[in-house]
Each structure stands twice: as C-alpha cells, then as structure tokens.
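My structure is below; once you've seen it, I'll send some questions.
Selected chains from the complex are presented in situ; the others are not included.
Labels A and B are assigned to the chains in the order they are written; within every chain, residues are numbered from 1.
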Amino acid sequence: MSRDAYTDFAHTGPGTLAGRYLRRFWQPVAIAADLPPGHARPIRVMSEDFTLYRGEDGQPHVVAPRCAHRGTQLSTGWVEGDCLRCFYHGWKYDASGQCVEMPAEDASFPPKVRIASYPTEEYLGLVFAYLGEGAAPPLPRYPDFEADGVRENSTYLRSCSYFQNIENALDPVHTAFVHRESGTNFEGLVGVPRMDGEESPWGIEMRGTRPNGKVRVNQFGMPNVLHLALRFGGVWGDTLAWRVPIDDEQHRSFSVHFAPLTGQAADDYRARRAATPRSDDAAIAAIGEAILRGERRVQDLAPDDPDLINVQDYVAQVGQGRLVDRAQDRLGRSDVLVIILRRIWARELQALAEGRPLTAWTRPPGLIATSGA
Amino acid sequence: MSRDAYTDFAHTGPGTLAGRYLRRFWQPVAIAADLPPGHARPIRVMSEDFTLYRGEDGQPHVVAPRCAHRGTQLSTGWVEGDCLRCFYHGWKYDASGQCVEMPAEDASFPPKVRIASYPTEEYLGLVFAYLGEGAAPPLPRYPDFEADGVRENSTYLRSCSYFQNIENALDPVHTAFVHRESGTNFEGLVGVPRMDGEESPWGIEMRGTRPNGKVRVNQFGMPNVLHLALRFGGVWGDTLAWRVPIDDEQHRSFSVHFAPLTGQAADDYRARRAATPRSDDAAIAAIGEAILRGERRVQDLAPDDPDLINVQDYVAQVGQGRLVDRAQDRLGRSDVLVIILRRIWARELQALAEGRPLTAWTRPPGLIATSGA
C-alpha cells in the first residue's frame, strides 16, 4: 500500500482504510431526544445505511437498513415492543437482528433469517453505535460531562468531508477571520493567536496564545472528537463535538454542551437558551450555497443573525470543495496542529494496514479545555 | 449468455434482453383524453425517447424524438393535419415519418429524409404503440372491457423498476401489511391470505384464500399486465393495468377500470367518482420520498387521505431501492407467484436469446378476476 493510502482520511466507506479505523470507535448517530419510543428512522453513516429505532421500552437499536425478504427499507415499518416489523410483509426482527415472525410463512423459516445489528447505547443525550467488526470496546465515558449542571445537545449537517471540519477545529487562527464579523460570541478572543500544541494521551492538546497573552486550550480526541470551551447564553461551558461522516462529501456534527449551573442559575440559563432562535440545516445550507455561487455575500449577513457563525464555518469549510485534494495545500507555521493531526492519522492508518498495534487513546482528567477569554 | 442475463428483467433499454422481449408487445404510452387533437408531447418508454402527437383528425401517432435536420425536439413543433412540423426550420413529417416539406430547401430533398414511426392505436381510452422491430402483431383486445358500462382511465408514475410493481401485484400478502391502515378500500379482505396459483394461457392465475375461506382471484398477463377486481365508488369492477418502464429506475402504470353499470346507476357512479379528490404524481412522490428519508412516517397519514394507498405502495416498492439486485432476496412459500413469474420470464428471455419460439400468450374468456370480498 502506498504512502498515499495512509493520508486518505476523507474516504470512509466500507473497506476504506480511514473507514476501517473510524469504525473501531463508537460514533454518535442521533440526538436521543429526536427519537421517541416506537419510532424508526433511516440513518447513513460513513456511506452505509442503517435503521435506527427506539423500542417501546425506550432502548435504542441500530440494525440493517433492509428486510432480508425482498429488501424493503425497515425504517418504514412498525416498532412492536423492542422489535421491528417490516412494512411490506410483516417480517419481524428482534433487537439482535434475529427474525422472530413471518406472518405468511411456516414457523420453521424465521429462525433461519437474521439481519445485522450493532451495539447501541444512549449517553449524554446522544445515541452511540458501534459499527465496526468484532466485539465492541466499552463506550468511552466523560465523567466531567456527567456532573450536576445543564446539558444541551445539538447537531448540524455540513456538505463537505468531516475531516475539513476537524482540521478547522485544530486551527483556531480561522476565528480571527471567518468569525471576525460576529464579535459577541467570541468576546475577549481578540487578534490572531500564536498556535502551539502536541500529541496527548487522548489525541492533541492545542494552545492559542493571543496578543494580549491570554491562552486558550482546546483538546482533540482521536479520531474525531473535540473538547472546547464555548460560551452559550452568556456562560462559559464545555462542549464535546463529534464530526461523523455521512458519506465522503457530507458529515454531521453531534455535540453535547455542559454548563456548570444548578438551581436558579440553571433555570435562568435554560430560559435564555430556550429564547434563542435556532436554525435548521436546510436554511444554513441554502445561505451557504448562495454565498458560494456568488449570489449573496457573507459580509452582508446581519451581525446578530443567529445563523451567522454556522454560515461562516459553512463557507470556509465547504468553500474548500466538498472533498479536497490536500496535496495542493501550502501549509505554514500556523498550521502546526493540522500537521500533527495528519501525521497521527497517517501513522495510525499505516499501523492498521500493516496489522501493527494501534495507539490506545485514553482521556485522563487533566486534559481540560479553557476559554482564554 | 450467462444464466444471469435471463434473470435481468429490470434493464429494458434498447438492446437489452428484457427490453427486446417487452418491445414485442403493444404498450400503452398515454391516456387518450390527455392528448387533445393538434397537440404533441415527448414521451420516454424503456429508456427511449419518442414524440407522441394527435393529428387534427384525431388520430394519435408516435414518431422519432428529434428532427433529422439539426436534432430539435419534435414535440415542440406544430401539428398540421396529420403531420408534424419542426419548431426550428419548419421541416414537416407525415405520420409515417416521411419528410414532406422543407421550406428553405429544394423540393428534391424531403423525399430523401425519413424519421422512425411506430404503429399507434387508441383503445379503451389508452394510446397504445408498438415499439418493436418488424411488423406489429394485432393489438390485443379485451372484449369484456368493451361492454356497456363505465370506463375510467388512470396513470401514475413510480420511481422504481416496473418489475417491482409487477411483483407487488403477484403478491397480495402485502395488502395485509402495506395497506393495513387503509381499511375501507379493502373492506372484506381481512387477514393474511394463503397464496396459490399457476401458469395460465395468458400468464399467471393467482388465488388468495383468506382465513375466512373466501378466495380472491387475480390474473396476470405476460409480460406486464394485471387484471384484478377493485372497488371504486363503492362498486366492484374490473381493472386492467400495465406497468410500463420509463427507464430502468422509474415506470408508469396505465389502467382502465370497468364498472358494469348503465343508466341511472352509471350516472350516480360517475357523480361519486367525480367528487373523489385525485392527487398527482408529484404530490405522491414528495410524500413517499419524505417517508423514505425519515422525515415523515407513513403511519401518520390520515386513514381517509386520498393518497394513502398510492403512498403506501410507493413506500413498499421504492423502499426496496429503485433498481434491486434480486439475488439478495430470501423468498418463502408465500412468494410462490413471484417465483413462478421469475421462472416464466427467465424461460422466455432464454428462448429469445437462443432464437427459439416464444410462448404465444392468449387470454381466453374463462380467465376472470374475482373480488374475494
């Protein structure tokens, strides 16, 4: 396998090296609150289709996308208990993927039919699935996000490779330009930071020192998690965000934000957050694409547009192209963390390809993110 | 030619085996009432484009899609008498495809130019065309649909292979699930039927025996016609329905429904039918696709939604994928008629490939459809 194969982080479909690597980690696939008991939904992750459903008992499950019989999409069927019944001829599968009923067939047939199923767990308001081969490792826990406080989840779709979003997060210099016209949300983060950082037990610790001497620390967890301090509703809190490929040209971000507030302060915060307008994927993408076609200008959006930061990031990331040939890049000193990221990923992909041991990433308590504000 | 080629029923473009077979039969290409005298329309059948027009004398014609001169789409031109004049430079073709006028050329040129034309006949409210090579066989007649009574035509577009719709019709078990929440239209058809049937002179006779012992008989005519009893406006009647490929990933159904009513009963029936809301292809597809994307649920449609049955069938059929690799199927006893269908089709395609005689399908009067209600 050529060196090039180890640096292709963007193709993650079944059988790709980056896809095999990502599949060795639990990935969030939905916001838990978006999936009521008794509901099923199609999901697409790393160019593969699946059925996500929540049993009437509340447990989420991920199984194959189609019925084994004649291939109808299982998300259109009925959830019965913790089972899923196909819309076409009523074949019924339990959460392990075992067929347990075929209304128009002899009882001897169902035991012979099984569809794929995947370990699924709900945690921190997200539904996680393990889509790789073999036994799943334990789902990683984040004790600091389990503490007393306010947790919020969010998700968005972005029409480019997940890796462009990861690189964006490892590159806080962009804030000084991409977000320079959205001042309030980055209050105190003034000027172009000098970037620094190194490999950590979890992935990469990055530090940005601003002209005023203040230091902001973000953490990156291999292979695709961010931990950073963000200010929502006027309060600094901690965000974990996963960038998960839908396919090679679009991805979804899933995040949990933790604000360390309790009692009345938490109630007030929740009220402020509830009053904040939210926008949807389609609106963001429509504005972003109009800007990339030259029909609108990002500079013309109102400074208090609630979509502003999301649109700005859309423009910077999707504006590179949906799937970029990184060989064209001209990296500089300020890309130090992007360079480290690519080196770690290439090292891990090469080890995977050659059957050598992979780094066992862990997240020790000392890896904290700070606002630098 | 491998065995596989004989079981590829879904690819029907020019030169494909299934396409060559289907082209040996007259196919409906339009609802007659949708094509006023003097109008022309582009049509696409089995991945080929054609021009359909109706002469000022009322006769429908099917000719090539483009002018021989510089290729402009002929449907945009003018019908003059039973001729069609090109929109670009006025070249005029008669119904046989012969060019008969070129306004800016010498009179010696038109006789040298001819475009393709196809035998076309209007029957039972449908426009049929013979798109195959060689002399056309006589257009098959359906005397029982010509009797005194009320005839209605309908058509719909579905975004999947025509063969998935044919298999759906040979599989009445699906009614117990796909349509289980649309009770009134299938009144009396309660429970999962036990399916039975065999090859007939016309194609396949299928019988479904319900738990209450009642038997419903449907007829399938090779290669792509259905005859079944349906209840419209509260009255059981007979429907003939053709599933005709537009291309390999979408098809159009054309049907004629015959209600055996005359006099006042016919007038009352027509009034009831006229008061029934109809929906269009775009609306059905929009709902169906939203369901397949997981944005809506078929279970949430109102039981009296006039689109319900059509949407349910859309979801079951398009939900298999637009063009399915049937090698993945796990067929059971209840798929007996689907198995017979595939065996007959493969046998005929193999005979066609090897130049052996094909079955001469006929429709004797005894092949009746019954409601089983």
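Keep in mind that, in the parts below, a residue touches a chain if its C-beta (ideal position, glycine included) is under 8 Å from a C-beta of that chain, and two chains touch if they have at least 3 such contacts.
These figures come from a predicted structure and were not determined experimentally.
Trainee: Count all the copies in this homomeric complex, not only the 2 that are shown.
Mentor: 3
Keep in mind that, in the parts below, only the chains that are shown with their structure count from here on.
Trainee: When the CA atoms of chain A are placed over those of chain B, what is the turn angle between 0 and 180 degrees, to the nearest 5?
Mentor: Roughly 120 degrees of rotation.
Trainee: With centres defined as the mean C-alpha position, give me the chain A-chain B separation in Å.
Mentor: Chain centres of chain A and chain B, defined by C-alpha means, are spaced 45 Å apart.
Trainee: Which bits of chain B are touching chain A when the two form their complex?
Mentor: Going through chain B, the ones touching chain A are 167, 171, 173-174, 176-178, 192-195, 291-294, 297-299, 315-316, 319-321, 324, 328-335.
Trainee: Provide the residue numbers of chain A that touch chain B in the complex, in ascending order.
Mentor: Spelled out, the residues of chain A in touch with chain B are 39, 41-43, 66, 68-73, 75-76, 78, 85-90, 102-106, 109, 113.
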